[in-house]
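Removed: one protein chain of the complex. Kept in place: all other protein chains.
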Amino acid sequence: MARVVVNVPAEAKRGEVIEIRTLAGHPMETGFRRTQLGELIPRDIIRTLVCSYNGVEIFRADLHPAIAANPLITFTTVAVESGTLEFRWTGDNNYSAAHSAPIKVV
Amino acid sequence: MITRRAFLLVGVATAAQAQLPPNIQQIRKQAFDEAIGKVVGNAPVQEGRVRLDVPPLIDNGNAVPLAVEVDSPMTEADHVKAIHIFTERNPQPNVLTAHLGPRAGRARVATRARIADTGTVVAIAQMSDGSFWSHSVKVIVTLSACLEEGLI
Partner (left out) sequence: MRSAVFAVLLCPFVVCAQIPLEERRSGYEFMSRETRAMQDDDITGPAVLWLLDGEALWGKLGCAGCHGDAKASMRGVAVRYPALVDAKLVSLEQQVRHKAPQLPYESRELLALTAYVAHQSKGMPIAVQPIQPHVDAGKAFFHRRQGQLNLACSQCHDDNWGRKLAGNAIPQAHPTGYPIYRLEWQTMGSLGRRLRNCLTGMRAEQYALGSTEFVELELYLMWRARGMKLESPGVRP
């Protein structure tokens, strides 16, 4: 059940700085934990979150094992024009998740 | 059915592997300094303009809310290119790098981090003019009681 949650205001005034909140369901296995028998559990994390606004990249985050499980990343962008915000998460073991959110700029 | 001998061998092997080297603090501090060095190079890092919001006393190090805000007009001429967050006592010092730019409007990013142990968390802002600004916070990490594997 790959789940992501994105919170973007549906409407904003031109030039307004809007807050974007994202949440991705992922264990973010650090690669430092061991099983009861001492075996290292391999690293399995989300590595990157990219947000594009009408095709232009406006935000990129590089995540490391120190990001908590089910990563929350909150950032801002200027509401320049109506259109679509595209979100893409990529990570180890070919993890990939995407989400689109429309925005109306008045 | 695991034999007593096998059980003991596994136990010793586990203990040996799980044993941290005695100079672990030094190793981690060195890794922390190196990671910051990779970002800033030889440039000086000034305290200021950056505000790192992280609770000074942490309930559980597995999910620590943290937010970084940088004082910047975020114009084409003068903006924050990236915010880098590091922590001193984790097995690996990098936490997050957020690449911003004038489209961000505000230099603000928030997340939830894992902080392994009591120590310093630092946020470094990389500016468009090549300068670096930072804010460090000392945090105390406490353990929850009554865990799955019975450490407490």
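Every chain is named by a letter (A and B) in the order it is written, and numbering of its residues begins at 1.
Here, contacts are C-beta pairs under 8 Å (C-beta built on N, C-alpha and C of every residue); 3 or more make two chains touch, one makes a residue touch a chain.
A quick note: this is a predicted structure, and the numbers were derived from the prediction, not measured.
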| item | value |
| --- | --- |
| Sole residue of B:63, B:109 or B:125 that reaches the chain not shown, by the stated touch rule | B:63 |
| Where the missing chain touches chain A, by residue | 1, 3, 5, 7, 21-23, 25, 27-28, 68-70, 72, 74 |
| Footprint left on chain B by the chain that the document does not show | 55, 57-60, 62-65, 112, 142-150, 152 |
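As a convention for this text, only the chains that are shown with their structure count from here on.
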| item | value |
| --- | --- |
| Distance from chain B to chain A - Cα centre to Cα centre, in angstrom | 19 |
| Contact set on chain A toward chain B in their complex | 17-18, 30, 32, 34, 36-38, 53, 56, 58-69, 71-78, 80 |
| Complex contacts: residues of chain B adjacent to chain A | 10, 13-14, 17-18, 62-64, 67, 87, 90-92, 94-101, 103-106, 108-115, 149 |
